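Below: one structure in structure tokens.
A single protein chain has been omitted; all remaining protein chains appear in their positions.
Which chain is which? They are A and B, in the order written, and residues in each are numbered from 1.
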Amino acid sequence: MIARELEKAGVPVVQLTALTPIPNTLGVNRVLASAAITYPTGDPSLPPAEEKQVRKQYLRKALKALQQQVEKPEVFY
Amino acid sequence: MAKALRVVHYVNHFFGQKGGEAAAGLPPEVREGPVGPGLALEKALEGRGRVVATVVCGDDHFSENLDQVGQQIMALIKPYAPDLVVAGPAYGSGRYGMACGKVCELAQRELRVPAITGMNEENPGADLFRREALIVSTGETARTMAQDLGRMVRLAEKLVEGQELGEPAQEGYIPHGLRKNRLAEWSASRRAVDMLLAKIGGRSFQTELPLPKFEPVAAPAAIGDVSRARIALITDGGLVPKGNPDRLESRGATKWLGYSISGRDRLTPQEYESVHTGFDTTLVNQDPNRLVPLDAARELEQEGEIGKLHEEILTTTGVWTSLANARKFGREMAEKLKLEHIEGVILTST
Partner (left out) sequence: MRLELQVHHIRGVAFGRRTEARDGTLYVNAQELEQALLEDQRLARVGVELASPGDDCRIVKVADVVEPRCKLDPPGADFPGALSPIAAVGHGITRVLRGAAVVTTTQMPSSRENFPLPLGGVRVLDMTGAASQLTDYANTFNVVLSPVPASGVSLAEYEMALKYAGWRASVYLAQRCGGVAPDQVEVFDLPPLPDIHKGMEGLPRIAYIYQIWSHQSPSKPGDAILYGDNVRWLLPTVVHPNEVIDGAVLNGSHARMAGETYSIQNHPVVFDLLRRHGVDVCFVGVVLTVSPDGPVERARNATMAATMARWVLGADGAVLTKLGGGAPQADLALLAEKCEQLGMKSVLIISETSVDGSADAAITIATPAADAIVSAGSGDEYVLLPRVARVIGGQVPTPVGGPPGGENRVKINTIVGATSQIGANRLVGVEY
């Protein structure tokens, strides 16, 4: 709902979530599959330095989604 | 019913016999007794009530000043101390429908008097007021006026007596858009198997939980170049400074908060935690960057992949939060972010 209102106001937003069907229900246009519900941007199985690299990859994907023109709700992976 | 009901009827300029479009700008006025369809209304009451007064108002005048005119009309109705307010029915007329919806809403809320109206489901007034008002579902034209008033009266009498209404389809009113529990006649599993057999057999069936319909939102234009853009981080994962100084709710949030991250290059578990109760927060509390990726975002900022990171993280809790509140948070956040010239948002959800 928050993402939906931001989009209505014209603010580009990418929503990271493990529950990709839900924002799609709400009509959020840029959805990025996150790592998990209990750790959206991370991977607890990795040492901290490597985990941060994983996190940067998620952010790069998020930034890419923000730079991509979309016509209808889309899920990025 | 022991004593005859005192009914006040609301009608528009046309049904109030003030004339056609030319009279649509007339201000509200009150007349003793029934006017126009009020006669049919009184007949439908079959002696159990009478129309003590009729308020007439021009549709244009009302719909242009819904709140203000609504209050004026309440002031006109109040002296008659009615047991019931009946508005319309408005059929397919949008302006009249809005007026009837408003009259019913205010009569119930301000005068504490049961109120009922009728209109077509497609009438914009139905969409706007069905939550608050009891609206009998009608056709699009006034041809069925006598029957419709009869249905309205029957339902209204239940309302006045404080009886619980049956389901919308069976009682003939437009659903309020609310849900409530009933005791089920058969178990959910039995109903599920029955429904499945109907679906497999190609027979008609009715879902018990219609899916919500959300109008599509146009995607905002893509950001041209994020390496020059101002980007904000938002989460609905319940991130707060350790100890939750502002008492963000752990479920059913009624507010959102903004916390400065100025001068910070990561979120430490000593300083931040999640209060969200919809998931197991252990991993996020070990390293809050797993919820709001500040450490990685700062590096990307320094390396030039993000133009500028907004110096505030916006946060709320997205579990058991009403849609109305979530919408409000979104609107308020958008307003604030636009003031700060934020060009893009990364929202992390759990």
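As a working rule, a contact is a pair of C-beta atoms (placed from the backbone, for glycine too) under 8 Å apart; a residue touches a chain by one contact, two chains touch by 3 or more.
Note that this is a predicted model, so its numbers are computed, not measured.
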Touching residue (missing chain; options B:139, B:168 or B:241): B:168
Chain not shown: contacting residue from B:47, B:212 or B:304: B:212
Absent-chain interface as seen on chain B, which is shown: 165, 167-168, 175-184, 187-193, 195-197, 199-201, 205, 207-214, 250-252, 277-280, 319-324
In chain A, positions touching the absent partner: 17-22, 25, 33-38, 77
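One rule holds for everything that comes next: only the chains that are shown with their structure count from here on.
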Whole-Å gap separating chain A and chain B, where each centre is the average of the chain's CA atoms: 29
Touching residues on chain B, where the partner in the complex is chain A: 212, 214-226, 229, 231, 234, 236-237, 279-284, 286-287, 289-293, 295-297, 299-300, 305-306, 316, 318, 323, 326-327, 329-331, 333-335, 337-338, 342-350
For the chain A and chain B complex, residues of the former touching the latter: 1-19, 23, 25-30, 34-35, 37-42, 44, 48, 51-52, 55-56, 58-60, 62-63, 66-73
